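Working notes, structure below.
Every protein chain except one is present and positioned as in the full complex.
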Amino acid sequence: MDTSYLLIQTLNGLQYGFLLFLVASGLTLIFGIMGIINLAHGSFFMIGAYLCYWLAEKTGSLWLAILLGVPISVLVGLVVERFGIVFLYKRDHLYQVLLTYGLILIFNELRAILWGNDVQSVKIPAFLAASIPLTETQAYPIYRLFISFVCLLLAAGLYVVIQRTKLGMTIRAGAANREMVQALGLDINRLFAIVFALGAALAAFAGMVNAPVSSVYPGMGEEILIVSFVVVVIGGLGSIKGAFLGAMMIGMADTFGSVLLPTGSGTVVYAVMALVLLWRPQGLFGRAI
Amino acid sequence: MTEIVLETRALSRHFGALMAVDDVSIGFEKGEVHAVIGPNGAGKTTLINLLSGELLPSSGSIHFKGQDITRLPANAISHLGIGRSYQKTNIFPRFTVFENCWLGAQSRLPSSFRFFRPASRYDAVRARTERALELCGLSQRAHATAAAMSYGEQRQLEIGMMLATEPELLLLDEPLAGMGAEEAHKVVELIQRLAKDHTIILIEHDMDAVFAVAQRLTVMVNGRVLESGTVEKVRTSKAVQEAYLGEDEAEGEAA
Amino acid sequence: MPALSRPVIALLLLAIAGAALFPLTAETYYLKLMTKIMVLGLFAMSLDFLVGFAGLVSMGHAAFFGVAGYGLAWFANKAGIGALEVSLPAALAITALVALAIGWLSIRTTGVYFIMITLALAQMLFYFFKDQRYWGGTDGMNVFKKPKLAFGDWVLLDLSNRYVLYYTCLALLVLAFLLLLTLLRSPFGRVVVGIKENEGRMRALGYDVARYKLAAFVIAGTLAGLAGYLEVVRSAFINPSHLSWHESGTVLVMVLLGGMGTLWGPVVGALALVMLEDSISSLWDHWLLLMGGFVIAVVLFLPDGIAGLIRSLGRRAPKSEAADD
Partner (left out) sequence: MNENGLTTTRRTILKGAAAGAAVSFIPTRFAIGQAAKLKIGLMLPFSGTFASPGVNIAEAFKLRIAENGGKVGGRDVEYIQVDDESAPPKAKDNAAKLITKDKVDVLIGTVHSGVAEAMAAVAREEGTLTICPNAGAGKITGEMCAPNIFRSSFSNWQPAYPCGKVMINDGLKKAVMMSWNYPAGHEATGGFKENFVANGGTVVKEIFLDFPKVEFQAYLTEIASIKPDGVFVFFAGAGALKFIQDYAAAGLQGKIPLYGSGFITDGVLKQAGAAADGIKSTLHYADALDNAMNKKFRPAFKAVANKDADVYAVQGYDAGTMLIKGMDAVKGDIKATKALYAAIAGATIESPRGNFTLGKNHNPVQDIYLRIAKGGEETVLGIAHKALADPGKGCSM
């Protein structure tokens, strides 16, 4: 395990962690503020990736694809909230799990109808396509650094929005006590719609920015969904800080787990989760239930 | 001097900066009705939650018949013979009155891990349930669904469920809260009947009821004990008048 | 307690009689289809005991279904033991242990955490079987040797015969129903249902709530194991995807579609879902779109499930008077 090998693994772990944070932050926000478990959150990641492939194909540029893709995914988020999630606010978690489970089936088939079932790829823009040579045979792709950088930027932006802006304050208040926010006369429906659309757009953006690396294929949504659940549970439901820490932990655990334990590394992530919950059943930053 | 059955020593509980209960040491005499009074937010309900094991104290200890029960969970404390009722009605809404009390009665079985014999065949539990219904005056309403009953009847059920566990010591958290005069009178009578063979710790705002049943009084303000002792002693105590009747009357003694 | 009103009891007896006579008229395909429905019905009923009565919404119930299935596969393929009286109790015992472990870890949490931790722990088992070549990896295992109950050479139950299997499944389904009914009417059942209604008060009344929840979890898990065992006998095949969260999701749909908190409802849910899937899956390549829409429609418009529907139609009959004393 020489140093450059260690450096590459750490960078890989960070990059996977940042990606997970984008998806998990939306998931934990939607639960924290709206009390909704959204099994279909992984589908937004898939929709983002497919939008990026389709728009990049049409416009020939990744940037345009992302620029157009994000507003579309915000729209998709709003539509799903207004026509599906809105029925769930007063229903208990069993009904939420089942309704969003139905949504997964619908999203998978819509993808098959709109974009088919083939594996697609998205070109990495030329100036980011190179790799930084670390040793004679080891190099680290610049685009992966770009993803980490963009995700970090977004995480910081999210932090600022949540901590510094008026919207952020209402979001934090909503997470703490939804009834009180409603009692104070704030338009709770607008807040829910914004939060859900924000969550959906974050997951979709993660799908878009990662598409050139992960390529675009059926079933990619469900893979990241389960891991994002683990991240949210570890971090503590409703806590952005928790989601960030959880994402980093799982990013590292999965990367180093698959190196040290090639076969059976699938269980490492869940073992980490089981340990955290043994120590703190409500997660690192979750409110005691 | 009757025997101290339940005792707290320097009991404290804080939520972050708020000192809900601060260094409280009280001895509750066996067979007496000991009322704990004080303004809202004085820490009365927190004290009850500490005594019943629903909350763990930040410091200090609780002793029942000489045994340290500070760390015991609520279900273990219930088995020691300490029953409690709740300020906010805390019943089984979709069950019938009978089923509500049944669960209290059944908890006295050595263990409820009985899988095959139908519950209805446990006559001892049935008897205990019927006695509890008798005591709290809900025998005629046995098959009514709890949620469909009046607020007063639900308060009676609160007490009935607790009595079904045949406790030795009762922790009553504002049993008269929200009750009309006539219903309150019935409950006061019930408390007087229970006082004959139970030790009772009563939290209540209705001073008439307190003076009608209590032998001892403790006044709590901001988590601390202002005054504790016989009803007479507390009534005449300067500190209490000062706290309750405001500054002007007790001007002379300002420290 | 599961209010079994008179009309519902009549319907159930009618259904059991119908199911008993069914093999005389049915073709092999429908005989096997009904066997599958009864196995899935048992699986859904075990989940209803957890979700509908104990209030524990588990999203990993398929883990036990799969573990018992792999247990039978091990006995049949690796140990070469075909004796039912050995492989069944052993498979159920292993499943109970797994349920105890997963239950112990999950019961410490409540609500959403419980849903997610059961989902994650079941996924852990899914990866275990998927990644081990010993268990056949992603291809799973065909199980050709079907268990027999025999004393000496007198074969009591030969499960390779489809009629014997059909009636065994029917008998076990009815027995499981009666078992759960008895449990729910026992002191233990009273506590479990009480915990769902108001956990805090049950603790104050002196019940060690965690131990009862864990016991309910293990009972439900073991029954799911019985269903998993029968599934592998029926289909002679076990695969990691039997433990995937899709299976846990599908069985949850059956419970809701059938009607929570009724025990017999989810069996009807299993029947309805299997018949629906059987009919629409060949209608259109994108039939899953219809299934997704159907699941959402059930959640929104039929929260009490088919059982709720039947009971409300039967409301004209005398209100359920199966009270307790």
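For reference, chains read A, B and C in written order, and residue numbers begin at 1 within each chain.
Note that in this section a residue touches a chain if its C-beta (ideal position, glycine included) is under 8 Å from a C-beta of that chain, and two chains touch if they have at least 3 such contacts.
All figures in this text were calculated on a predicted structure; none of them were measured in a lab.
Touched by the hidden chain within the whole complex are the displayed chains A, C. Set against the missing chain, the residues C:G111, C:G137 or C:G293 yield one that touches it, C:G137. For chain C, the residues touching the absent chain in the complete assembly are 11, 14-15, 18-19, 22, 25-30, 32-34, 36-37, 127, 130-131, 133, 136-140, 142, 144, 235-237, 239-242, 246-247, 268, 271-272, 275, 278, 281-282, 285-288, 301-302, 306, 309-310, 312-315. Think of the hidden chain as still there; on chain A it touches residues 2, 5, 8-9, 12, 16, 108-109, 112, 116-121, 123, 131, 133, 135, 137-139, 141, 143-144, 213-215, 217-220, 223, 254-255, 258-259, 262-266.
FYI, only the chains that are shown with their structure count from here on.
Chain contacts in this assembly form an open path, with each chain touching only its neighbours along a single line.
Top-ranked chain pair, ordered by C-beta pairs in contact, is A-C. Averaging Cα atoms per chain gives one point for each, and the point farthest from that of chain C is the centre of B. Averaging Cα coordinates per chain and for the whole protein, the chain whose average falls nearest the overall one is C.
Averaged Cα coordinates give chain A a centre that lies 33 Å from the centre of chain C. Residues of chain C touching chain A in their complex: 51, 57, 59, 105, 108-113, 115-117, 119-121, 123-124, 127-128, 130-132, 245, 249, 252-253, 256, 260, 286, 288-289, 291-296, 298-300, 303.
The residues of chain B lying in touch with chain C in their complex are 52, 54, 73-75, 78-79, 84, 86, 90-96, 98-99, 102-104, 106-109, 112-120, 122, 125-126, 143, 161, 165. Across the complex, chain A meets chain C through its residues 31, 37, 39, 84, 87, 91, 93-95, 97-99, 101-106, 108-110, 112-113, 226, 229-230, 232-233, 237, 263-264, 266-267, 270-271, 273-274, 277-278, 281-283, 286, 289.
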